[in-house]
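All protein chains but one are shown at their positions in the complex.
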Amino acid sequence: MNFFFSFLVLAEIFAVLALSTNLLLGVVGIFSVAQAAIMGIGAYTFAGLAIAGIPMPIALIAAIVLCGIINVIASLPSLRLAGDYFIITSFGIQLVATAVFINWSDVTGGATGLSGIPIVEIFGQKFVRAGPFLILSSIALGVVSLSFWLLMRAPYGRLLHAIRQDEIAVVAAGHRVLLAKVGVSAVSGMYAGVAGALYAAYIAFIDPASFDIHVSILAVTMVVVGGARTLAGSILGPLLLLAIPQLLALIDIPSTVVGPVRQLTYGALLIAFMLWRPQGIAGKSL
Amino acid sequence: MLYIQLLVDGLVTGCAVGLVALSFSYFYATTGIFHVAHAGIYTLSGYIALHFVKLGLPFVAALAIAIAVAAGVGAFIQVTLYARLEKRGASPLVKMIASIGVLTVLQNIVALTFTPNILQFDLPWRISLVHVFGIGLSIPQLILLIVSPLILFAMLAFSRWTPLGKRIRAVASNPELAETTQLHPERIFIYVIAIASGLVAVPAVLVGVDQAMQPYTSLLVLLTAIIAMIAGGIGSMGGAFVMSILLAVIQSVSVMLVSGRWSIALVFAVFIVFILWRPEGLFRRNFNRQI
Partner (left out) sequence: MLKPRIGGLIAAALISAYASTALAQETLKVGALLPLTGPAAPIGLEQQQGVQFAVDLANAQGGVNGKPIELVLDDSQGKPDQAVLAFNRMADLDQVPALITAFSSISLAIAPLATRREILVMNPAAQTDKLADASEFLINTIPLVNAESQVMTKYAFEHIGKTASLLYENAAAGIAGRDDFRNHFEALGGKVIAEEPVEFGQTNYRAALLKINASKPDFVYIAITQSHETMADQVGQIEGFPVAVGNTFSRPFFGYPSTEGWYQSAIQSNNPETRTLEAFKAKYGTKGMGFFAREYFNATNIVIEAAKALSAEGKELSGVNLRDTVLKIKTFKSPIAEITFHTSTALRPVEIQQYVKGTRKVIEVATPVAQ
């Protein structure tokens, strides 16, 4: 059961990250491949503070606030750059962040990573194994999902959709596009901060590879597979994409080729899925 | 002297990246598809050449086969995947994710067929040195340095003066109009991806001969090329090529100024400042699409 729970915990953490990506990518159309970097900042902040003995709730809040601020700064170029240009800018932000994670070793532990992150303890209850931790990650995902849902229902959410569809018309109608975009970046960053803190608390070890470009691309893939713009999609996408390797692990593949065969199957499934359901699992239309 | 050596090293790297950038740019500007699988074709073609050299074919023949296979695989991806996704009304984002799937498949086919080991060509001449104005260059480096600009000029000429090149430009500038004027964009796309894929085989094989090959690292080469393409101005092959060289030279020479561990960050800082100052790139082109 522990294995199943640990899978669910990771799926929930990635669902939070997917929601962060979804807010930018699906909702306002800011194509960012740097969300893993923001998550990493959250993870390192939380881990560093927790190791220094700061109470965990404070460490969590610090991670959330910092990620909100940094994500706003990171998204600023998108105010001036259209879609494709921003992809590469965000890719640059991702690479710079990874370089910082690796090279600022006094704080991040460098390429060897940061170990010895203390076990989460609330009211004397220790969250050591995956089972109890699942409660924590579920609460976090619940709160994030609820806020996402409320945000989409609010007039603000409708404004965001309108910006994606026709930014010029929204500006012409007298709305403050800049403010709306900054606001959504802040929320997206805060989600990434939550994901990072949870990740650091659960795995209890973080290193730069945990938050590199491949993780950012994985987050985008999760959003698209689940269905961009939808809440359910950002939860189902991570669940499905993380489940595929687990299910493939149960199939007996000759040991000499096991790694590449699993990856190949994963790639093939991704292609097949996009052909079969381009709008994603939960997406209604394109 | 040291700076000249670093400059030349950057120049050679830039030429290789430049070919990747211009070939990616050619397909991307025409179709708007973020064709990440281009990196997979890059990997595949290098290994194909390696295979035929191992079988005893002359290097030039192996290179020709690699180019042909790459073009064929590219066309196959367009017909079986991108065209179908287009018909189903998939967004560019969805095509990109499918393309990531293709990249994963290609990389792992290579890893299964040729092992994931770092492999080198068994060609004795590949490490022989040629001295040009006192700078020692390996033969593959020298070939890259000569061939790359030639390919660029050939592509520019092809695009400007041949009927097919003109048709491709017409489709790129306005697909909807091209549809109604019976230019058959979907057929044009096949030509474009075949040309782009064949082109990318050249730097893949030459860099493989010069250095070594491995299955899982080509994505970073492609992303570097895409940065250059965007900085150079999407749709401008010359811009993509020149920017590739510029960025590679900056990265190479910057080693003397900052530690190599910050050189990637430095290149990006330059890029971000540049792109904010000139969002349309070095060479202005009209290009717009939704994600």
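Letters A and B name the chains as they come in the text, with residue numbers starting at 1 for each one.
Just so we're on the same page, contacts are C-beta pairs under 8 Å (C-beta built on N, C-alpha and C of every residue); 3 or more make two chains touch, one makes a residue touch a chain.
Keep in mind it's a predicted model, so treat the numbers as computed, not measured.
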| query | Which of these touches the unseen chain: A:A130, A:A197, A:L239 or A:A282? | reply | A:A130
| Option touching the unshown chain, where B:L164, B:A212 or B:A269 are the choices | B:A212
| field | Hidden-chain contact residue, picked from the options B:L6, B:L57, B:V79 or B:V270 | value | B:L6
| note | Filtering A:F31, A:F127, A:Y199 or A:F273 for touch with the omitted chain leaves A:Y199
| Of A:I122, A:I139 or A:A249, the residue in touch with the unshown chain | A:A249
| note | Listed in rising order, the subunit B residues that touch the chain left out are 2, 5-6, 9-10, 13, 108, 111, 115-118, 120, 127, 129, 136, 138, 207, 211-212, 214-217, 251-252, 255-256, 259-261
| In the complete complex, which positions of subunit A touch the hidden chain? | 1-4, 6-7, 10, 102-103, 105, 110-113, 115, 128-130, 199, 203-207, 209-210, 242, 245-246, 249-250, 255-256, 258-260, 262-263
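The criterion applied here is as follows: only the chains that are shown with their structure count from here on.
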| query | With chain centres defined as C-alpha means, what is the inter-centre distance between subunit A and subunit B in Å? | reply | 30
| said: Looking at the complex, which residues from subunit A come into contact with subunit B? | reply: 25, 29, 31, 77, 80-85, 87-89, 91-93, 95-96, 99-100, 102-103, 213, 217, 220-221, 224-225, 228, 257, 259-261, 263-264, 266-271, 274-275, 278-279, 286
| query | In the complex of these two chains, what residues of subunit B are touching subunit A? | reply | 34, 81, 84-85, 88-91, 93-95, 97-98, 100-105, 107-109, 111-112, 116, 223, 226-227, 230, 234, 261-262, 264-265, 268-269, 271-272, 275-276, 279, 288-291
